[in-house]
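As you look at this complex, bear in mind that one protein chain is not there, while each of the others sits in place.
A and B are the chain letters, set down in written order, and residue numbers restart from 1 in every chain.
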Amino acid sequence: MAIMGTIAPILTAGWMGANGDDGWRLADYVARGGYAMLRQILENRRPPEEIIAEVKTSVLRGRGGAGFPTGLKWSFMPRALSGDKYVVCNTDEGEPGTFKDRDITRCNPHAIIEGMAIAAYAMGANRGYNYIHGEIWEIYKRFEEALDEARQAGFIGQNILGSGFSFELFAHHGYGAYVCGEETALLESIEGKKGQPRFKPPFPASFGLFGRPTTINNTETLASIPFILKMGGEAYLNAGKPNNGGSKVFSVSGHVNRPGNYEIPMGTPFTQLLELAGGVRGGRKLKAVIPGGSSSPVLPADRIMECTLDYDSISKAGSMFGSGALIVMDETTCMVKALERLSWFYHEESCGQCTPCREGTGWLYQVVHRIENGEGRPDDLETLAHVAGNIGGRTICALGDAAAMPVQSFIQHFRDEFLYHIEHKTCLVPKDVQWAGSDFHRFGN
Amino acid sequence: MLDIEIDGKKARVPEGSTVMDAAQLMGVYIPHFCYHKKLSIAANCRMCLVQAEKAPKPLPACATPVTNGMKVFTHSEMAVKAQKGVMEFLLINHPLDCPVCDQGGECQLQDLAVGYGSDTGRFAEEKHITLARNAGALISMQEMSRCIHCTRCVRFGEEIAGVMELGMANRNVHSEITTFLGRTIDSELSGNMIDLCPVGALTSKPFRYTARAWELQRRRSVSPHDALGANLIVQTRQDKVVRVLPRENEAVNECWISDKDRFSYLALNAAERLLKPMVKQGGKWREVEWNVALDYVAHGLKDVLARSGADAIAALAAPHATLEELFLLKKLFAALGSANVDFRLRRQDFSTDGKKKGASWLGLRLADLRHQEAVLIVGSFLRKDHPLMAQRLRHATQKHGAEISMLSVTGDDPLFSLFAREVVKPSQLACALAAVLKVAAAEKGLTLEGVTGLESVTPNDTARAIAHSLIAHDKHAVLLGNVAEQSPQAGVLHALAQKLAEVTGATLGFFGEAANSVGGQLIGLGQGANAGDLLEKPREAYVLWGVEPELDCGNPQAAQTALKGAKMVAQFTAFKHTPALEYADVLLPTAPFTETSGTFVNTEGRIQSFQGVARPAGEVRPGWKILRVLGNVLDLPGFDYNSSEAVLAETGLSGEFAAGLDNRLSDTTVTLAEPAPEGLERIADVPIYFTDALVRRSAPLQKTADAAAPTARLAPATLARLGFAAGETVRVRQGAGETSLTLVADAALPEDCVRVAAGHAATAALGAMFGVLTLERG
Partner (left out) sequence: MMFSAETLRKFNREVAKYPAGRERSAVMACLALAQEEQGWLSPEAIEAVANYLGIAPIAAYEVASFYNMYDLKPLGKYKLTLCTNLPCALSGANHAAAYLKEKLGIALGETTADGRFTLVEGECMGACGDAPVMLINNRHLCARMVPEEIDRVLEECA
């Protein structure tokens, strides 16, 4: 996989090109200037409010997909409250198309640890967990090793660097549940329960892990913290676009010549990222891109080609920036089949708690599956719109919306393809074109 | 207070209210399934989605906090669209089997589908099916496809019953309510999950396919099974009881009942029901008319009176007999010149008789249990003896952090976390309590008077922790359980508990053994002869009122010896009780609680009268009528009652709560007992489904784990020391009797003890519930 960029790598700095992820260890990180910011903050007893203000200035927005301003989130924590308070890192990366946190953890785990320690200091937290996607077990083990290194070096644990500040940090692994990427499901999971999201309010900042004040941030968000503080919030913001601060790691998958992670400034034109990723595979025509992880609405080629990669531009185009994960599909792709697979995913991953999602995601899949298999009925698209409409906005967490949006956007932009499937019991994209493109169609399960 | 407007109605509601709370206060109905006022909020069914001003999406009323000035619309287009959408989802995988579903007619889903469902479905795919489960004798899980995953049952287990037996396994549409891999549901409160289930997924196994809800009469009644007096709805069809449900009374049972309250009715139609009076003549039983039977009893009593005097006749009554029955029985005997009536059948120590200032009771109202901050429970099988009081205490500790401690004779789990616990041999219970008292007195700087032997008591850390906990709180109680009341040291325990309560300022109370334990005291039982004396010094004639002596008496050996030697035994009973066929001379079919009116005074002193819910079966007669006629036959004055209410009026008990409740003894001078007796001490509980004639005959209750046949349980170390192995069958001897029991290792027991249950035919040959046992191989 490619890890590249147009700027000096920050988040993916441990990537040593041909030597892969060799630069992940503590010594390498320290050699790159790592832990200097934590040391400086603790030695100078830098006021926590000042750190939070700096993060606010940077306009860093949550990199997990929701894009909530990080500094603001931090300011919700009741610093003065006595007792345990938690910082939790969300490395439960299971949204199809998203794989940036895996690479950040793989080549730069200490950036996460340093970011978490600084976050804990800023918010008055004393314990932390990094929740790591179960399927990337090797990365979980690496993070545990990095924790051991950091603990031995005194960067986490009791009385860090003699400052009197203590922060205990542990890794908790998932074991196969996409929904645990939702922050309250993740907390339930750390508590040893099924990953069923909690109704909010109360929000985690007041009632989080074990009922204590908790802030959950994405891996990339936390890993960005040491560098934001190092370069200054203002400079970080200027590296991106107004309201879209900084640089970011973009995951590009699907029909490109060089799938991988690309660390580039926010606001970079999509066309430039596509070029970095080697362009559309085989030089074929671009058909569509899902721009922010599988839950975000799909955009047809003409729309995405106009976009710059930031919250505002993608939102204006009718989708969501999400986690910055772009799934690229070329002209050989059957959109019905693509939607069928995504619908299966949301059905499979529904936690089963809320009626609309538990019942509705299965219904959506059943209908799309029929259409794909030549058993479509004339009123199916109306049914899909009706069902998706009754799921979206009616559930505890956003998985319901995530299941509804692909259905709505695929049908919105590729209605003809769906109608053709229903009417002709076969695909609009000719078989030879499909097969020429990839094995996607030839070997359906 | 917060201002809220729902559908144009304005109200002020307390801070912290949810929209659902506010709606309920205002009498606005919002459709719901998962919400239940006694359970935590799940917000998963989504049926209660409503529109709130300024909110872009519909919000669940059950989980959304009221904000000041909030405007809510429960019938707006947005709200109704959301509610109908949810209903459609609930129905797509729900089987269309209402015609054969037991829940039909009382199904929340059915009811709401009428208002929010569509007559034709858009869903044209294959329905998902969930397999049936076997969860034991009480709850049917045959049609789990009906489940709507509201998780009320799961939350009930965790939050009310204190044990998670059901969970929701898997995820997505495969989510399934299940026990752990086919286990049965064993909680003594399990039946409440049937009530909580809003659909026909969890149904009553005994009731299945018996009747339709709309065919049933609903009658109010009161449970005779424990000292709580749960309020019941007894449902009948054609004068047959077919179902029992809780009648909500927040002050007593809230909206719950125990499984024995719920399923004991199945005994009412047992084959052993006694339907006609019977007399034994020449060793043969024959059915007779009522007048023949009553004449027989009258003559029998008169003969003994004439020949041997008033002390030669005795009456023993069940403590769950109605107040009216107990009163008339006492009155009848008094008129014959005898005070030989008692209902304290399991008691062994009567040293407090004559010293009690009033009737022993809980010492506080049931509803206040939940507000206690520190409680010491002495000698109680709490959860099985008092399921719903245990539930209130569970709430106190889980929700309010109450510190509940126990001095007990087993380590049985109350299903809540204890602050401290000391498990001791039965003979050591008084010393354990004295140790707490000693610490408390020292802490308070008080000198204890009147406790001989206190100097030899050495308090341990547990005693200190308990004493400190009691002293540190304002709302606190010392509560004595059945073991403490049945112990040979009951008087010492009572006196020590009173002293401890005085020293710490705590409330002193008794959980109470049975439905009318308080009522019987209030009409003066326990002030004349005592049951121990009446059996140990055999009398010539016995009247047994609802008693099965070999199961109900503290010392079944003594009881059986006395009865077998008597000239006349008249048994007033609902059942043809096999052992009674040997020693009794006349059986008189007496109405169970469902077939008579009457009154119970529960442990908080609440006077609860009830009517019969069904016509008496066969020639069964209500007890008060039988006693009235017997009084007439005996030519006694003052037996001309027209109703049970007239009897009640004569008792002088009236109002909501009885007067005359007082747990104090006039003299609390005690001497701590001698060292424990040599040998293996018996620990005897009366398991929850062995407690009275009805539950003993409820077939479904008898199939549950709690009704397992008695075993002999020993601490592993004791078992090893004696050279026995778990699983062996041994001869257990006590006094003149013996029985064969299987040995079980039980780490929760104190050493040098054997736990052998009472109240069961298998152990009826043994002696007193307290005492020394021997075990022999082969």
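Keep in mind that, in the parts below, a contact is a pair of C-beta atoms (placed from the backbone, for glycine too) under 8 Å apart; a residue touches a chain by one contact, two chains touch by 3 or more.
Fair warning: this is a prediction, and the values are worked out from it, not measured in the lab.
For the options A:G195, A:P213, A:G233 or A:P291, the residue in contact with the chain missing from this view is A:G195.
The missing chain, though absent from the display, is touched by one residue of A:V252, A:M320 or A:V367; that residue is A:V252.
Of the candidate positions A:Y35, A:W74 or A:F99, contact with the unshown chain belongs to A:F99. One of A:A146, A:I160, A:I228 or A:M329 touches the chain omitted from the figure, and that residue is A:M329. Considering the full assembly, B:V163 is the residue among B:L25, B:V163 or B:I471 that touches the omitted chain. Although one chain is not shown, part of chain A still touches it, namely residues 1-2, 84, 93-99, 101-103, 127, 129, 133-138, 170-178, 189-195, 210, 251-255, 259-261, 290, 294, 325, 327, 329, 333, 338, 341-342, 345, 348-349, 351, 438-445. Remark: the residues of chain B touching the chain excluded from display are 163-171, 178-181, 183.
We adopt the following convention: only the chains that are shown with their structure count from here on.
Remark: chain A and chain B have CA centroids separated by 55 Å (rounded to whole angstrom).
The touching residues of chain B, counted against chain A in their complex, run 41-47, 49, 56-58, 60, 63, 65, 82, 85-86, 88-90, 92-93, 122-126, 128, 148-149, 168, 170-175. Those residues of chain A that touch chain B in the shared complex are 177, 194, 199, 201, 347-356, 358-363, 366-367, 370, 377, 383, 386, 389-390, 393-396.
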